[in-house]
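What you see is the complex with one protein chain gone and the rest in place.
Per-chain residue numbering starts at 1, and chain names A and B are given in the order in which the chains are listed.
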Amino acid sequence: MDAILLQILNGLDKGSAYALIALGLTLIFGTLGVVNFAHGALFMIGAFCAVTLQRILNLSFESVDESQTDFLGNPLKVKTPYVEAWFGPEAGAVIIDWSVPLAVLFAIPIMLFVGYAMERGLIKFFYKRPHADQILVTFGLAIVLQEVIKYFFGANPIQTPPPEALRGSLDLGVMVGFDPNAIIYPIWRLVYFVFATVIIGGVFAFLQFTTFGMVVRAGMADRETVGLLGINIDRRFTIMFGIAAAVAGLAGVMYGPLNPPNYHMGMDFLVLSFVVVVVGGMGSLPGAVLAGFLLGILESFASTTWATTTIPGINQIIIYLVAIIILLTRPRGLMGRKGVMED
Amino acid sequence: MGILEVKDVGKRFGGLQALSNVNLSVKENSVHAIIGPNGAGKSTLLNCLVGKLIPDSGSVMFDGQSVLGRAPFEINQMGISRVFQTPEIFGDLTVMENMLIPIFAMRDGAFRMHAYETVANEREVIEQAEQMLEEMNMADKRHMHSAALSRGDKRRLEIGMCLSQKPRLLLLDEPTAGMARADTNNTIDLLKQISEERDITIAIIEHDMHVVFSLANRITVLAQGTPLVEDDPQNIRGNPKVREAYLGESA
Partner (left out) sequence: MLGLDKKDTTLLIIVALLTLLAPFLLNPFPSDSAMAQFNAGYPDLMQRFVIFGIFAVGFNILFGLTGYLSFGHAAFLGIGSYSAVWMFKLFSYNVIPAIALSVIMAGLFSLLIGFISLRRSGIYFSILTLAFAQMSFALAYSVLSNPKFNLTNGETGLQVYADDPQMFHRDGLPDLPHLFGLSMRSTYTLDMGAWSFDFNAGYYLCAVIMMIVFYLAIRIFRSPFGMMLRAVKSNQQRMNYTGLNSRPYTLAAFVISGMYAGLAGGLMAAMDPLAGAERMQWTASGEVVLMTILGGTGTLIGPVLGAGFIKYFENIFSKINDSVLHGWFAFLPDGMEDFVVAVLHPFVGKGWHLTLGILFMLVVIFLPGGLVEGGTRLRNWFRGKRSGADDKPSGKTEPAE
C-alpha cells in the first residue's frame, strides 16, 4: 500500500511537468490551430531564466580584506555579490538562496514577451499554411533556440539548487499513519506539484470566469463563429500564446532543482508532451492535464526495480506503448471531442 | 418502392435534435429535391446518406441494401456518387487525371499497385475519360491543372467525374451555391440533360427555388429536422405550410 502511494507520489513531479507543457500545447493548438514543436524550447528557456537570475544575483565585485591573508600571506581578495552589498549580507544571502522561486517572477515577463514575439514574428504567418509547414518551421525554431542557449550556457547541465529551507525530504508516511521511513519524499517535488496545481487551477479559472477566457473558449470551439461576432479574436489569441509560453516557462523554472537544466531538455520533454496531448485528446485541456499526470505516474511505476527487472527498460517505452494502445482503442484520446483534428 | 428509402431517421448533436423521424422515398429515375430553410437539417441528412454521419435511429436503404455503418467509399461502390457544395476535385492533378481516377475506381475500387494491369485496359480507361471530357465540353482543357479552372468548370468536372462512374443515384449538395446567374443556368441545363439522357436518379439539396423548380419532379420540404411535406412541384408552390416555414424563417 505504502509502496504504491510512494510510486504515485514519485510520478507527480514528472506528471506535473508533462501536464503543464501539454496544457500550453493544447491551448496553442486549440486556439490558434498551430502545432508548436518549439514548445519544449519554451520549457527549456524557462529553466534557463532561473540559471540567468542565479548568475545575475551572484554577480560580485572584488574587494581586498586587509584583516585576512591568503596562504601566500597576501591580503585576501573577497568576492561580495552586489545583492549582499546592497541589502546587507544576511538578506542578500537569502535572496541568492531563493533564486529559483524568485526566478518565477523574473521569468513571467520574459516568457510572455518570448511568446508574444514568437507569435507575432513567426507563427502568425503560418495560420493558413498546412500543419506540416507549421511543424517544420517550429521544429527549425526549436533547433535554433536550443543552439543559441547552448552557445551561451554550454552543453553541460547547470545546477540550480532549491532554497536551503526546501531541500531535504519529508516523511510523508508518518503523517498518514504508515511506518516511519516508508514514504520519504523530497520537499521540492511536493513544492513542484503544488506549484503546478496552482498554475493549472489558475489557467482553468482564468478561462472559466473571465470574459477573455469565455471568448477564448468559444474560439476554441468554433473560431469562425466568434470571428463573425466582430470580436478581435486574433489579438486575444496572441495573448493566449503568451500565456501558454509563460506556463511552459514557469514549468521549466521550477523544474531546474529536480533536474539540472541543459540545452536539450526541451526536446526531451517535447516528444513526450505531444504523446500526452494525443493521449489526453487533441484540443481538450482537462484531457491534457489528466493524461500528463497519468503518464507521469505510469512512468514512475515502470521505473520500480520490480518492473525493470521483469522487463528491462520498460520505463523508457511504457508511455509510448500506452499511447499507441490508447490511440488504437480510443482514437480520440481520453477526453477528445469529436471533430477536433479528425481526418 | 423507391431506389432510396429513408425510414424514421433521427440524429442528435449534443443538445440539438438535428433530424427526427425523417422519412423519404426517392423514386428511380426521378429528380428529387430536398429543400428547406437554413438549419433544417438538409446537410445532416445528406451526410447520413453517404456514410459521413451515422444516424442514431432509423434506416437508410439503397436498392434494398442498408448503407448504415459502411464507409463512404463502400457506399460509393454501391452506386451513389456525391457532388459537394464547393467542388471537391483533385486540385493538384490535371483535368485528365481527375477523370481517370474515378474510372479506375469504378471497376471495383480495389487497391492495385498497377491500375491499368493490361495495355487493353489502359486504352479503355483513357478512352472513357476522353469521352467524358468531350461530353462535359472540357476536352481542350485536359492538360490544365484543375485548381486553375473556373468555378463553373470545376463544377462540371466534378459532375463529370461522378457520372463517369455510372452511378445509379447522384446526390447534389447545393450545386449552384455561390455561382453567377449564367453559371447557374448552365448547371441547370447540364443536370436536365443528364437526367433526360441517362438512366440515373438525382437527389438534390437546394436553396435556390429557381433551380429547384426548373429541375425537380418531386420535392420534400424539410423544416427543423423533420419533413413537412412531400409533393409534386406545382403543389408545393401553393402550399401554405411551406410558405410559413420559409416566411417564419425570414421574419
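Quick note on the criterion: a contact is a pair of C-beta atoms (placed from the backbone, for glycine too) under 8 Å apart; a residue touches a chain by one contact, two chains touch by 3 or more.
Quick caveat: nothing in here was measured; it's all calculated off a predicted structure.
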### Message
If I consider the whole complex, including the chain that's not displayed, which of A:Ile56, A:Ala218, A:Ile314 or A:Leu334 touches that chain?
### Response
A:Ile314
### Summary
Given A:Asp70, A:Asp133, A:Glu164 or A:Asp179, the residue that touches the chain left out of view is A:Asp133
#### Entry: Listed residues A:Met282, A:Ile297 or A:Met335, member touching the removed chain
A:Met282
### Query
Considering the whole complex, which of A:Val64, A:Leu105, A:Val144 or A:Val198 touches the chain not shown?
A:Val144
### Touch list for chain B against the chain that is not drawn
50, 71-74, 76-77, 81-82, 84, 88-93, 97, 100-102, 104-106, 109, 111-116, 161, 165
### Summary
Logged for chain A, residues touching the omitted partner chain are 35, 122, 125, 130-133, 135-137, 139-144, 146-148, 151, 267, 271, 274-275, 277-278, 282, 311-314, 316-317, 320-321, 323-324, 327-328, 331, 341, 343
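Throughout what follows, only the chains that are shown with their structure count from here on.
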### Summary
Averaging C-alpha coordinates per chain, one finds the centres of chain A and chain B separated by a number of Å equal to 51
